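In this view, the complex is presented without one of its protein chains, the others remaining in place.
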Amino acid sequence: MTTVAEGIQYEPVIGLEVHAQMLTESKAFCACSTQFGRKANHNVCPVCLGMPGVLPVLNKKLVEFIVLMGLATNCSITSRSIFARKNYFYPDLPKGYQISQYEEPICRNGFVEIDLPDGNRKKIGITRIHMEEDAGKSIHDQDEDTLIDINRCGVPLIEIVSEPDIRSAREAYLYLSKIKQIVTYLGICDGNMEEGSLRCDANVSVRKTGDEQFGTKTEVKNLNSFRYVEKALEYEIHRQIDLLESADHVVQETLLWDADNGIVVPMRSKEEAHDYRYFPDPDLVPVVVDEPWIAGIRERLPELPTERRDRFIEEYELPRYDADVLTVTRDLADYYEAALQPVKDGKEKSYKAVSNWVMGDVLRVANERAIEMDQFPISPEYIGELVTLIEDGTISGKIAKDVFEIMLEEQKSPAVIIQEKGMKQVSDTSEIEPVVQEILGKYPDQVAEYRGGKTKVLGFFVGQVMRATKGKANPQIVNDLIKKSLDAE
Amino acid sequence: MIAEQSDYSFIRKRLLNGDQSISSLVSDYLNKIQEHTHINAFIEVYDTWALEQADAIDALIRTGSQPELAGMVVAVKDNICIRSSKVTCASKMLESFEGLYDATVIKKLRDAGAVIIGKTNMDEFAMGSSTENSRFGVTRNPRNTDHVPGGSSGGSAAAVSAGMAVAAIGSDTGGSIRQPAAFTGVYGLKPTYGRVSRNGLVAFASSFDQIGPFARSVYDIALLLKIIAGHDPHDSTSASVPVPDYTGQLTKKIAGLKIGLPDEYFTDDLEEDVRPAIENSIQKLKDMGASIVSVSLPHTEYTIAAYYVLTTAEASSNLARYDGVRYSYRAQDAEDLTDMYTRSRSEGFGEEVKRRIMLGTFVLSSGYYDAYYRKAQKVRRLIKNDFDNVFSKVDCIITPTTPGTAFRLGEKIDDPLHMYLSDVYTTSANLAGIPGISVPCGYDRNGLPVGLQILGKQFDEQTLLNTAYALE
Partner (left out) sequence: MKVTIKDVEYIAKLARLEYSDEEKKTFTKQFNTILEYIDKLNELNTDDIEPLSHVIELSNVVREDEVKQSLPVEEVLKNAPSKTDTFFKVPKVIGGT
């Protein structure tokens, strides 16, 4: 993006640091549960409490999860990576240091691709991804004191640091969405920004378009929802451009996004400039990820969102829009593909028809009820069957909507529901013909209109016959029979 | 009174003969501690609990079981955690702190039937060489109460030396077991780094600290090591190397053993008074068929400097947890959080601890890391390489444990650098991660004990024990 102000074009330069909380059962360096929402200080043991004499022991799953993420983001995996201590004092940091990685992080030099609004793809470089432990919670809303909860201390995080390749707030949003999509596809993080399982800080600077050098950057923290990321960055970019335009300069500082007022505010701090005194943690030994281990982890790598989207377009001949929507989450894409099972020997038409059902009624209900796809009441195969039943003429599309509503409540297959409720479409002409004759006899005026050339009334007759058969008559056959009768004389 | 000058073999024989119960043995030792309060070896004596432990083991013995360490009455340095018991590290900072769990060594000792009789005095957070830096007062050397017992495990050494316990457990970061063992005339072993679990040992410098035993005989040292050594899933740096039968393989046959004498350890720094006892022992080993060769450890003169950079750096981080939030001393009426931190730490820590935290913070701080910390890590490798080279030629190394015998109380307390330099012969083993034992080998002209140090290859404690055994 370039922003034009007073004839000078400016270009923002953004890098994101994303923290993702890993979905392990136990903490990174002790066996306490990572369960969210427990009572304060109930998921705590001597190790995460930082008692004298305790020692950390690394959770193997954390290594496997981060390697999975590294592979999914095209990183090279460091064969021998080490842990470091990041030293600072804060009451929710029991040991007075955070176990993290500094030199020799486990994943380096990767990238992800984002789809720009103009249809082009752009690579965003990933500098590094490393393991670290979360801190606890300080609760400041008391009058006198601050309350400390250690539960979250030691919960495993990965930090994904991007290159300063992002050039607009929109791109930052797309990048973050892509990261969320990947971690949820991998099943290593639930991606929930509101609950803090995904957190984002941004480094922002602007420069005159064409300049080689980066401008002075600020760090914007507290971007704890997808909505805010774009808003906050837009704000900060314009704030910096305004400063440069007014011949002022950007101060290198840390800013907090104030969502209530829609502004960034400098983080007030009595602390000295950060001097974290990183050094290798003597209590933890190197992590050596050799080829066989990587190969084992690679086998567990699922198809990633972009690949899957492209395959949907290719294999199921879906429009790009459909493929995008259906692959937003792994669960939804899985649902769609499971729904295809009953129509697999069918044609492309069925693939699109299933897509319409999933993107339409299924997603509508899921959104209305605010449920995840794995809790959706209709099993995906039934959606496929439903489409098959429409296509083979067993039911009409209209009846299918009714069947869908019943399936939501009764969790039965569409065939069973149609059977039980007698919803089968009637295609037998000998059953429909008497109804047609009855209706034509009931409306002699309209018959005359038709025969006088006003053929539009055909629709009226079809509607009447459908109503009389409670929607079960095959509309095409009804149409044909009425036309035949009217044209006969 | 059997405690006087008794080692464990003697005690065990009497127990098995039914001549004495463990509870009466423990009573004897409790009395002995009472008689020696002027030494101030203990921070806490478990009068009641020790007898309860003894009763439990007596009961076990009556059922026909014979725990391996039945009758082993052990004093434990007060930087090792025991559940529901105070762990002070001789600091105001932890004056009222109670452990929430047992250190792995405590579990192992108790499972083997040992009785823990009390917690011993030490230099605050194991930082010191004289046991003068203690919140609970100085410990005196039982051999001459005007002198220091050495440190930092001075209380443990004094307890064993004066017969207040059969054996003791200490920790050694730069000589804190071997130096006090030498000063008080007992055996003290620092095992290979990773040989004994550090779980439950309050950390001073994590990549240096090791727990080890004090005792009155080599056999007792071997027995205790056999019990406390081994891999621990709670300590990532504990080694999976199998634990040999140290007592079963104990032998005085050392003919053919190749012993190195490092030139750099037999210089003018060595007090004249210490030299004869050492040389006498070397001659004995020669007479028993060992071959003595002179070797060189060229980076010896850099050990103290590297040691102080690295250990203080680790300590500055390890001691950050003492902030007055979750446990530990908190200053009253703080204005705000930073004030609470600063005052709690300034009031809770003693001078030497603060000095080391300051030094460690400095060497890690922005702009100095490469020049000090990383540099010292590189020198650490050079020092380790020195030992690797020498151990490709000899089976073990013999040096004096200390340049001199126990110094007088107060003699070095105001001169930190001078105090640091008294660790000159012991710090190298911690830098290289190798085992070292101090063996009593005679007396100086004032009757103060002289210690001889044997250093060996990583995980080859057996050679140290056998060489010490040959000298016994």
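Think of it as A and B in the order they're written, each chain with its own count starting at 1.
In this text, contacts are C-beta pairs under 8 Å (C-beta built on N, C-alpha and C of every residue); 3 or more make two chains touch, one makes a residue touch a chain.
Keep in mind the model is a prediction, meaning the values are calculated, not measured.
Note on the undisplayed chain: of the listed residues A:8, A:251, A:288 or A:448, the one touching it is A:288. Only one of A:8, A:147, A:301 or A:416 touches the chain withheld from this view, namely A:147. Listed residues B:324, B:404, B:436 or B:451: the one in touch with the omitted chain is B:324. Within the entire complex, the positions of chain A that touch the omitted partner chain are 24-26, 31-33, 39-46, 49, 57-63, 80, 82, 89-91, 138-140, 144-150, 267-272, 275, 277, 280, 282, 284-288. Against the chain not displayed here, chain B makes contact via residues 96-98, 100, 192-194, 207, 233, 236-237, 239, 299, 301-302, 304-306, 308-309, 316, 323-330, 334-343, 345-346, 349, 354-355, 357-359, 361-362, 365, 372, 374-382, 384, 416-417, 420, 431-433, 458.
One rule holds in what follows: only the chains that are shown with their structure count from here on.
Averaged Cα coordinates give chain A a centre that lies 57 Å from the centre of chain B. Against chain B, the residues of chain A that register as touching in their complex are 46, 49-58, 85, 87, 89, 91, 94-97, 146, 148, 150, 270, 275, 277-279, 282-285.
Against chain A, the residues of chain B that register as touching in their complex are 79-81, 87, 89, 94, 97, 99-101, 103, 198-203, 205-207, 233-237, 313-314, 316-317, 319-321, 323, 325-327, 337-338, 341, 361, 364-366, 369, 373.
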